[in-house]
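Missing here is one protein chain; the remaining ones are kept as they sit in the complex.
Take a look at chain A:
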Amino acid sequence: MTPVIRARGLVKDYGPVRALRGVDLEVHPGEVFGFLGPNGAGKSTTIRLLVDLLRPTAGTVEVFGLTPAAGGAELRMRIGYLPGELAFPARLDAGEYLRHLAALRGGRGRPRIDELAQRFSLDLSRPLQALSKGNRQKVGLVQAFMHEPDLLVLDEPTSGLDPLLQREFRLLAQKSVARGATLFLSSHMLGEVEEVAGRVAIIREGRVVDVDDVRALRARAGQQVLLRFAEPVSLAEFDSLPGVQDAVLDPSDGVSLSCLLRGDPMPLLLAAARHRVVRWQVQDRELEDLFLDFYRAPDRTPPRDSATSGPAGTETGTETGTEKEAAR
């Protein structure tokens, strides 16, 4: 089966600046593919090559087996594109603009404007220039989804959306996959794609440094754990537990333990339960921390031993950024 997106050694220069240094990618039909990297890593450049705004300096990129330049307008009919930064023309209201964009798709998508606007509670009669960041993002999402494209290329799709609308976006994404579409989502935050994406590629400084299952990636990223005990504990009880790294005991009081947890949390929980725990805080680590691991590890890859952790490891992963205080 032809990959929906295939990039081989993709290089893109802006004048003397090399933005992409040989990107290799393969996205298969029907998958939700996350494209993660810090700002400036080359995400938007790659995406703009897919919709033929840019042309490669070297290497090849194909969408549905065609180069974007050769595929032209017919190929773009099959793509729904959400730019990372939306800019709208003056003196139009949201409905007028969306109807114009539908007309550019040969009228396809026009019947779905109202339904999609309702889903995102977007007021179509508002002037574009008066829209808030979140409402602008809604207009961008409606135009990307309205013509039911075979491929959705979405640059930071949920930025500016509140949690309720992020959920609406996820439902819409799932519906699109159910009808056979492929999704390519870029983000600088793992949390933004992890609930919808299957596989994830990580791009850094113009290169794809890793492609992996999103759950494995989350398990590898691990969590930062902070424990406080009622009375001083010994570091030796914790620093050699499986899955526990960088355990540090606050020397001033001897009761605050911080560590990095990768994989199964049970050994740490059992060890902690031998003492009276007064505070238990877990923070999912973000992509930036993963990149720090790339720098730190001698072989430039984070340890994989804990990547195969069971459901317990991913279970805690869904508690993004939450704090749990043990009752006293």
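Convention: a residue touches a chain if its C-beta (ideal position, glycine included) is under 8 Å from a C-beta of that chain, and two chains touch if they have at least 3 such contacts; residues count from 1.
Everything below uses one rule, namely that contacts and distances are computed from a predicted model.
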item	value
Protein name as given in UniProt for the chain not displayed, "Lipoprotein", "ABC-2 type transport system permease protein", "SRPBCC domain-containing protein" or "NADH-quinone oxidoreductase subunit I"	"ABC-2 type transport system permease protein"
Residue of A:Ala41, A:Leu54 or A:Leu183 in touch with the missing chain, whole complex considered	A:Leu54
Which of A:Arg105, A:Arg170 or A:His188 contacts the chain that the document leaves out	A:Arg105
Which of A:Ile79, A:Leu241 or A:Ala272 contacts the chain that the document leaves out	A:Ile79
Contact residue for the chain not shown (choose from A:Ala90, A:Ala130, A:Ala178 or A:Ala236)	A:Ala90
Interface residues of chain A (partner: the chain not displayed)	14, 48, 51-55, 64, 72-74, 76-79, 81, 83, 85-92, 96, 100-101, 103-108, 143, 150
